[in-house]
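Submitted below is the structure of interest, expressed as structure tokens.
A single protein chain has been omitted; all remaining protein chains appear in their positions.
Right, chain A next:
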């Protein structure tokens, strides 16, 4: 499996091809969201909602062979696209990898300009929640 950095570089490359055109960039993000794996209805509950996002975002995590698998969903297509990027980078990694991950691709592709400040705050909240899951699983492993 490629490293977190490799996946980030891949994403940066994809967004470079899109260039400066905001509209096609947003269409692309939405399309990424439509490929997000099905989110189980039973997990669509309040305790899985991430606080700090303007749109609704549900996030859960499970452990498979020492690797964390994330599942997430949102009620808006653009946010789904953003989550799918985070899952692509962070899902299937060890807790330590997730904790250490520096998600430089977000700045490199100029995400702040694309999605604006409110959604950027939401994105930061998602990343924080994913890292919190990683910390919790790591604590469990060490217990």
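Worth pointing out:
Assume a residue touches a chain if its C-beta (ideal position, glycine included) is under 8 Å from a C-beta of that chain, and two chains touch if they have at least 3 such contacts; residues count from 1.
By definition in this document, contacts and distances are computed from a predicted model.
The listed options are "Putative spermidine/putrescine transport system ATP-binding protein", "Cysteine desulfurase", "HEAT repeat domain-containing protein" or "4-hydroxybenzoyl-CoA reductase subunit gamma", and the UniProt record of the chain not shown names that protein "Cysteine desulfurase". When the whole complex is considered, the residue among A:7, A:26 or A:49 that touches the unshown chain is A:26. If you put the hidden chain back, the residue from A:54, A:100 or A:141 that touches it is A:54.
The omitted chain makes contact with chain A at the following residues, 20-23, 25-27, 30, 54-55, 75-79, 115-116, 119.
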